[in-house]
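Sharing a structure below in structure tokens format, with a few things to ask.
Presenting chain A:
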Amino acid sequence: MLIGTGVAAVAATGLTKRYPGVTALDEVAISCRPGRVHALVGENGAGKSTLVRVLTGNTAPDAGEISFRGRPVTLPSPRHALELGIASVHQELTVLPELTVAENVLLGQEPAARGRLDRRAGGRTVAEALDRVGLAGLDPARRAGELSLANRQLVEIARALVRGGRLLILDEPSAVLSGDARQTLFGVIRALATDGVAVLYISHLLDEVRTLADDITVLRDGRVVSSGLAHGYDVRRMVREMVGREVDLVYPSLLEAGEPTVLEVRGLVPRTAGPAPAPVDLTVRAGEIVGLAGLVGSGRSRLLRTVAGARPRAAGTVTVNGWKVRGGLRRAVAAGLVLVPEERKADGLVLELPARANVTLAKAPRGWLSVRRERAAFAEDQAKLGIRAVGPDQPTGQLSGGNQQKLVLAKWLRRQPSVLLLDEPTRGVDVGAKVEIYRLVSRLAGRGMAVLIASSELPEVLGMCHRVLVCRGGAVVGELSGEARTEERALRLALGVAE
Partner candidate 1 sequence: MALAPAAGLALVLVLALVTTPGFYSAEVLALVLFQVGLIGITALGQTGVLLVGGIDLSVGAVVGLTTVIVAAYSGGSPDRLATGVGLAAGAGLLVGAVNAGLVLARRVPPFVATFATFVLVQGAITAWTRGAPAGAIPPALAPLGTGRVLGVPVPAWVFLGLALVAGLLLARTGFGRRVYATGANRAATALSGVRTGWVIAACYLGCAGLAVLAGLVNAGYLGYVDARLSRNLDLNSIAAAVIGGVALTGGRGRVTQTVTGVVLLATLLTWLVQLGAGPGAQLVVAGSVILAAVWLRTAEEDTERRSW
Partner candidate 2 sequence: GTEREPGASGGSGGEQCQGATAAQDRYRQAWQTARTQLGLRTLDPVPEQVCEVETTKYAKPPGVDGYKIAFAAQGPTNSWGLSSEEAFKRQAAARNVQVLYASAGGDAATQVDNIAQLAAQEPDAMVVVPMGDAITGQVQAAARQGIPVVLCSGRLGPGSGAVSTVTRQYELLGGMYAEWLAQKLGGQGKVAMLSGLAGVPTAEHQRNAAKRVFAKYPGISVVTEQYTQWSPTVAKTVAANLVTQFPDLNGIWSDSGYGDMGVVAAYKDAGKPVPPLTGDAVNGFLKAAKGDPRLEFAVSSFPPEQSTQCLDTALAVLNGQPVLDKVYIDSPSFTNAELDRYVRPECGDNLLIPSGLPPDQLRELKLC
């Protein structure tokens, strides 16, 4: 299929949206045609999500026109967009934790007969949709808040599928998904395209974009840099246009790790409600980067949080530089052990505070607070880590994902830790920033810091780390180092299938 048939499902011209200090969209023109997958790529903060919010009626643009199937439309509310047949999955999860899975899937489109919910029809619809996104085994009566991030994302996709619109917009749907779930999602997207649905797809995983997209639009600083058939783009070009310069897409070379063992974990068992997992032993030397790989739910995050003292342990010791660290986050921090948590919005940052305040939060003074000094501190970090923000006083919530992640890092680096625990440090982060984070981590290791990274991006763990520990069922089931660091071995260990 070279060119989609008929008029564009949605076409926008001259879309402009300004926020105080930033122009999120600057005369953006884009058109999505039926039967085609249109990928939108760009750095963090390029304006992708803003465009999605405008196209779905969540945000009113300052200027510009939107036409739907050839007719100009105004979208005063999301409901208008939904009624036109514009379904979407937002980057910010809109799954409601207190509602059940079924209620979430049907939200806003409950089948009802004379005001009364038609439970049977609803049940059928939900089962069908869950099946399509690969959640056939999930109990629709469960509270959505109990689900893992990945499954919540799939529930959200199921909701969009039930809408069965003419345009489906997916804003980084795959960021939290596992390999299988991604494949299922791609299958669904292709099937929809074949049925004539227009799909607008946003992702930072450029390989994925390459395999999925028919058309590509690159956005930078709110402007369309280029737009065209996917054939014309390779990853290099995308990156170049996104960032505005050449970026070397290689993992920084690993330096030799130092001798002294900085972090030593012995017989660690997290306190859990269910059956206790096997005790974990691990060590990280100075300058060493160790990776934690595993399936979703394999217990990596829990392990990191337990080591960091953010959740209680049932048994075991954690030693930093020869000092035994007793439980509790503050003791760990005092010993030089810090955690960059997985959900940065919920656990990493206080979004309401200005950026500078987040940078100093872990080391806020006991006495007077000097705004001047805080701004200076922020400026310093901004330069060091390449944080892009309007200024030190910009509310953190307005920063893009990658810059928020750097903010969390900056916060902890101010305490000059000797052990850095990173949980999914590059999730939702654009390629450019990703590379910067890799460089930063490798630089820190070069200065003798011990780094432990949990990540679901296998190439990342394999490329970044001296050693990779594979988790399954909360236990470390294997270690790969040197030449043995291959994806296949890691997968086998993670799945528990013999070689």
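In picking the candidates, the idea was that all candidates are chains of the complex that A comes from, given by their letters.
Before moving on, here are some points about what is shown:
As a working rule, a contact is a pair of C-beta atoms (placed from the backbone, for glycine too) under 8 Å apart; a residue touches a chain by one contact, two chains touch by 3 or more; residues count from 1.
Keep in mind that what you see is a predicted model, and the values were worked out from it rather than measured.
Within this complex, chain A touches only one of the listed candidates (1 or 2), namely 1. On the chain A side of its complex with candidate 1, the touching residues are 310, 329-330, 333, 339, 341, 346-353, 357, 360-362, 364-369, 371, 411.
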